[in-house]
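Omission of a single protein chain aside, the complex is shown with its protein chains in their original locations.
A, B and C label the chains in the order they appear, each numbered from 1.
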Amino acid sequence: MSDKTKKIRVALIGGSGYAGFEAIRLLRRHPSAELVGIFGPPDEVGPITDFYPLLDKTIEMQQELYDISKIAGRADLAMLAVPHKVAMSYVPALRDAGVRVIDWSADYRLKDAAEYEKWYCPHTDAPRLARSVYGLPEYYTDAIKSAGLVANPGCYPTCAMLAIAPILSAGLIEPAGIVVNAISGITGAGKKPSPAMHFPHRNENFEPYAVGTHRHMPEMEQVLADITGSPTEILFVPHLCPMDRGMLCTIYAKPTGNASAEKLTEVLQAAYADAPFVRVRTDILPATKYVATTNFCDVAARVEKDTVILVSALDNLLKGASSQAVQNMNIMFGLDETTGLY
Amino acid sequence: MSDKTKKIRVALIGGSGYAGFEAIRLLRRHPSAELVGIFGPPDEVGPITDFYPLLDKTIEMQQELYDISKIAGRADLAMLAVPHKVAMSYVPALRDAGVRVIDWSADYRLKDAAEYEKWYCPHTDAPRLARSVYGLPEYYTDAIKSAGLVANPGCYPTCAMLAIAPILSAGLIEPAGIVVNAISGITGAGKKPSPAMHFPHRNENFEPYAVGTHRHMPEMEQVLADITGSPTEILFVPHLCPMDRGMLCTIYAKPTGNASAEKLTEVLQAAYADAPFVRVRTDILPATKYVATTNFCDVAARVEKDTVILVSALDNLLKGASSQAVQNMNIMFGLDETTGLY
Amino acid sequence: MSDKTKKIRVALIGGSGYAGFEAIRLLRRHPSAELVGIFGPPDEVGPITDFYPLLDKTIEMQQELYDISKIAGRADLAMLAVPHKVAMSYVPALRDAGVRVIDWSADYRLKDAAEYEKWYCPHTDAPRLARSVYGLPEYYTDAIKSAGLVANPGCYPTCAMLAIAPILSAGLIEPAGIVVNAISGITGAGKKPSPAMHFPHRNENFEPYAVGTHRHMPEMEQVLADITGSPTEILFVPHLCPMDRGMLCTIYAKPTGNASAEKLTEVLQAAYADAPFVRVRTDILPATKYVATTNFCDVAARVEKDTVILVSALDNLLKGASSQAVQNMNIMFGLDETTGLY
Partner (left out) sequence: MSDKTKKIRVALIGGSGYAGFEAIRLLRRHPSAELVGIFGPPDEVGPITDFYPLLDKTIEMQQELYDISKIAGRADLAMLAVPHKVAMSYVPALRDAGVRVIDWSADYRLKDAAEYEKWYCPHTDAPRLARSVYGLPEYYTDAIKSAGLVANPGCYPTCAMLAIAPILSAGLIEPAGIVVNAISGITGAGKKPSPAMHFPHRNENFEPYAVGTHRHMPEMEQVLADITGSPTEILFVPHLCPMDRGMLCTIYAKPTGNASAEKLTEVLQAAYADAPFVRVRTDILPATKYVATTNFCDVAARVEKDTVILVSALDNLLKGASSQAVQNMNIMFGLDETTGLY
């Protein structure tokens, strides 16, 4: 941003969900950004505080009906907190209008339209995939700086890859047979009620789901291959944990040689020496309570029984979604990466 | 039951809810009762274990389509675990067929049809109200013994009244201005998902609801008036507490004279000397964890600032519903009240 | 603060507890304050992140050994997050050194030393009681502005009194016989492990404690009497609720005349028209999840069965402790009350 006194004008599209709520709070506090509009579908128009009574007296905005011309007129950046498929129906017009976009959905994460269509639905904006930038700031800072369209990463991929990428890049583990055993708090499942997310079913319950079939699996494989330069094979098994927020991955991989916890830790430390939001744990292990309400991802490494064990944790609504988007915004607009995020 | 070797044949109507589930478990273990059928609406027909995977390998029954002739042919007793309004549509035919009934709904609790209609809906079986027996075993044992139709009490009224009744009967508190401040675990809200019962909304949340307008309020007033012989006025304020099960009432009332905790405790102890499922606490106070998974109601009394404070706790799915129904069944069929309940 | 560019230099005494942790986070984000030191007892000296791994990479301060000369040399303000009795052993020297103090303990809340000694322990700094200011910003703003010593209110009194005070001041309820039924999340019990706070005992458990004997009761009575000008009698009954944070009071009082929810709500709205951190709820009721992580106190009024029912909720670690202290700091140093708190 050449003029440092001018604030980034941000439009949030889809403000009624859990991560949208976090984005509103983050943007309100952000010293160099201004939330200029919140837009949603026809049945969700109204004061944003109707969706989040917690925000009363801190914000008086309406969630307005989605309107490309209003957004184009007001905003430098659109944060798209809408479901996949909806996102790619909005992006072309936003980009044509010169609005930069951070898309929180999966629509522009997978570079291969066929792969996308295998896991999601027909892609209606495939040519743009080549130009979208995957918004994992620890690995794509330069591309993010000048990106018109940033695909904000999935929560599980962010958590898993921040632990795996440096170790895999250093050639310390085999790129095949990596197991990502993960757990998530229930906000990860969104705001829509269902029998599976009903309090008395979910409370005091721990349960795997989508074993080896979750859509975040191909995302991890593609991005790790891109970062490390060689094909990577991930088996991903998520579980639901009875708590609001927090995500933790316990990752198992085969060492290529004589790995040690010390060596792995050094590699992690070197990789993230300049990363303000990754913390390499040594004495303690990552735990969700040490990252909840922050933009941090904590990582740690162990070696036992000839197996490399990586542990990583983050807040699924923050580093797994909204605050990572703000981190991307900071980079896109030439601010210090940490602005408004500590 | 003249023939002690013959088991009570019980049909459960509406087996898919949380309390129905508890009833199935209780009846399976009951030495003198046999669950001869589970019946439900058309969209809930099928193996009962489809509703409760926990029960697999312990029971192989189907929830059958509700069919009065099948029930009449098989059962001595019908447990009605269906919503109000549905219950009174079933009861006439069941009684005509000679089946004794324990109705868990509110349909036969209020003796005055006009009062019922004020709080619920038009009553379609009003003449039978006079013949139904309110199934609070600690107060209506004799009537329950010979009852054809027992109205199983509400959870909140059971919890509150077991503490209030003896103190009020002894003339130690004013019958007006009694405040019942109550909390319930979330199973009390039933199995149907809703935004209000969605895990991320309910977890880490405590909230009042139906302040002074809950339907259990007139039930308390009617029954306390009946037990004590004089009009009683209750203000009832329930709250939702982020846990599965358990209910606790903190009750405030004006003493009529020089009440003391010791005196009140003595009155409670005398009232429940022969009640197997009410425990008068002295050194410790009632807490939901001391009654969860049991048919007990714990009560205690204190006097502070010229106010009588009564505390009571029970498991909303058990003494507040299913195990109280079994207790009533035991009494109706001449068994020891505690059979199958410890 | 005459020089707006100079930041308030704040020393935190006792940084290892839950509210101390929140204070550190608030002060880090505060645009006009600087945390210049954290001080503790000999056995708690070391990097503050040892107590709170969540803070790693955001702060590098040590908790230093408590040292009055260091504090006096560095700080304009001391936040005392230490237990009662310890606080009054620190305050005289701090004040003598010209350091302004916000004491989070109970030591300077009760104006009457005899009353203090009845509930706590011998008072070693009684003459100063007359000069301390009770830090409830909604009622004592002017005195707080120039105060040398602010007694930060208890969590329960803040929550209860913000609902009661306007209604009582308006003469709409009787000043005697007010019942405050309250619940708190478990952080309210502090960081020290005990059988009562052991996870498996506390989880899925709801329990009253200190019925009519809690030390916050005389605090409420004194302050309400001071605010309203006439003696007030409170019966206070707290309960432990299985969640981390959040506090909710359900308050029962006798109306003096024909009260209505509308009238009471108007009185609350008028009282807090200019209060940035009190929200009067109308359509919805206060719930802990609507105030958690904020400095807000939500209040609402109902009238049922000739009883006034007030409901209030706040975050016990924030408006009930640390963020209220920051609000007081803002006022003491001439800042806008809301600085750093939205």
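The rule we apply is simple: a residue touches a chain if its C-beta (ideal position, glycine included) is under 8 Å from a C-beta of that chain, and two chains touch if they have at least 3 such contacts.
Note that the coordinates shown come from a computational prediction; the quantities given were computed from them, not determined experimentally.
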(request) Could you tell me which of A:Leu94, A:Leu149, A:Cys241 or A:Leu341 touches the chain that is not displayed? (result) A:Cys241
(request) Looking beyond the chains shown, say which of B:Lys289, B:Arg302 or B:Lys319 touches the absent one. (result) B:Lys289
(message) For a quick check of understanding: of A:Gln62, A:Thr141 or A:Thr307, which residue touches the chain that isn't displayed?
(response) A:Thr307
(message) Across the whole complex, list the residues on chain B that are touched by the chain not included here.
(response) 28-29, 53-54, 56-58, 204, 276-277, 279, 281, 284, 287, 289-294, 296, 342
(request) May I ask you to list the residues on chain A that touch the chain which is not drawn? (result) 177, 179, 181, 183, 185, 201, 203-209, 211-213, 233-235, 237, 239, 241-246, 248, 250, 252, 285-289, 292, 302, 304-307, 309, 311, 313
(message) Take the complete complex as the reference. Which residues in chain C touch the chain that isn't displayed?
(response) 18, 185-187, 189, 191-195, 197-200, 202-204, 242-244
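Throughout what follows, only the chains that are shown with their structure count from here on.
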(request) Fit chain A to chain C on CA atoms, both being copies of the same sequence, and give the resulting rotation angle in degrees, nearest 5. (result) 180
(request) Tell me, please, which chain's centre (mean of its C-alpha atoms) is farthest from the centre of chain C? (result) B
(message) As a quick test, compute the distance in whole Å between the mean CA positions of chain B and chain C.
(response) 40
(request) Could you list which residues of chain A touch at least two other chains? (result) 204
